[in-house]
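Just dropping this structure here.
Every protein chain but one is kept in place in this view of the complex.
What follows is chain A.
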Amino acid sequence: MIEQGSQAEIVRQSLKKRYRKERRFRMYGRVAIAVALASLLLLFVDIIGKGYTGFIKTTITLDVTLDGEAMYLDDPTDKDQMSMADFQAPIIASLQGYFPQATERSDVRQLSRLVGSYAGNQIKDLLVDNPGLLGSTQTLEFLVHDTVSVYVKHAGDEAYSVRLSDQQKGWVDELVEKGVIDTGFNDVLFSRGDSREPTNAGILGAIMGSLLTMIVTLVIAFPVGVSAAVYLEEFAPQNRLTDFIEVNINNLAAVPSIIFGLLGLAMFIGLFGMPRSVPVVGGLVLALMTLPTIIISSRAAIKSVPPSIREAAMGMGASKMQVVLHHVVPLAMPGMMTGSIIGMAQALGETAPLLLIGMVAFIVEVPDGFFSSATVLPVQIYLWASSAEQGFIELASAGIMVLLAFMISMNALAIWLRKRLERRW
């Protein structure tokens, strides 16, 4: 028998130990959260630091004389002449106005490399639309060449000036000082498809591609997933076949995504003869990939509906179908939605399966339908990140930011929906 005094002493000592343990446990938690937050901060700082220049475009504003003689063009409506004409000439002439001593052949070539290679097309398009402008002088804004763009945006950083000659740097510095070369918000990024020229490349094509693909994925995966979950939870007989299906659904959730790409390639493109690189096939593949996630989370949501509600409805004489549709599904909906949106976010960031069905192609046009060739955001980022031009690297970072913004808004939507639909009992 322990004396009372000594027992209290023992308890007191063990209390100390318990509190110490508790404090230690809380510390672990705080450290874990701090590490997670620090990693997140590092990620954001790195991406934003590298990528914010992707949202800046560099332009050069020139007074261009559309001199027919210099362009070898006297009739802008003549297609043959238009295809032969030299639209670069007026731009070089205009630049020579700033630098009259640059007349040598090599100087002219270096001058022409200050503006982007699509600048000539801009003049051509202008003349096609307004043939009467031939011979007049226009103030036009052109995108500068990629090398100039990164040089201007990273002024003073040696790493970004290696591809310009000292002479070009001198010119650019002068033009920047005069305000001829200027920077602004990169609207090109959000209004065009991909391009070989970083300054001219936009992410709109990939955004549209992702959007179309996600629509297909959602339209297929959500109803199929929820129906499968409802059937398995509420109606399926408890037998070996059901168990077998269950095990396989759980296994499918763990299958590497590239396998689904192979499946899509063999089935949708090989067997059904669907076109390559299109959002429909991409959406179908991602729907297959997302289904297990949706089914598993929906089943968990259905399981969490209290049996008392089911009993209440059944006791009222509701049929099985009515119990499910009036009570179980509405109560499980927030959980089902959360699972589905997590699955969708996963699909949005998926690259591997889409590579196999050809959504990795270089596509300039912005897709306008479910059957037009398209690429998606993560694939676009992958394509840009593996390009040599420095301009593409910052575009890749900008693309990551756009993708992250998409994900965060999807998650915000999920939380909002859950809060709206959540019912307490």
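Rule of thumb we're sticking to: contacts are C-beta pairs under 8 Å (C-beta built on N, C-alpha and C of every residue); 3 or more make two chains touch, one makes a residue touch a chain; residues count from 1.
Please note the rule applied: contacts and distances are computed from a predicted model.
A.B. asks: Select, from "Cytochrome c553", "Phosphate ABC transporter ATP-binding protein", "histidine kinase" or "Pyruvate dehydrogenase E1 component subunit alpha", the UniProt-recorded name of the complex's unshown chain.
C.D. replies: Missing chain, UniProt protein name: "Phosphate ABC transporter ATP-binding protein".
A.B. asks: Out of A:I215, A:M314 or A:L404, which is the one that touches the chain we can't see?
C.D. replies: With A:I215, A:M314 or A:L404 as choices, the missing chain is touched by A:M314.
A.B. asks: Of A:S6, A:T139, A:Q238 or A:S386, which sits in contact with the chain we cannot see?
C.D. replies: Touching the chain that is not displayed is residue A:Q238.
A.B. asks: Any idea which of A:R113, A:R299 or A:H327 touches the chain not displayed?
C.D. replies: A:H327
A.B. asks: State which residues belonging to chain A touch the missing partner chain.
C.D. replies: Residues touching the hidden chain, for chain A, are 238, 306, 308-319, 322, 326-327, 331, 423-425.
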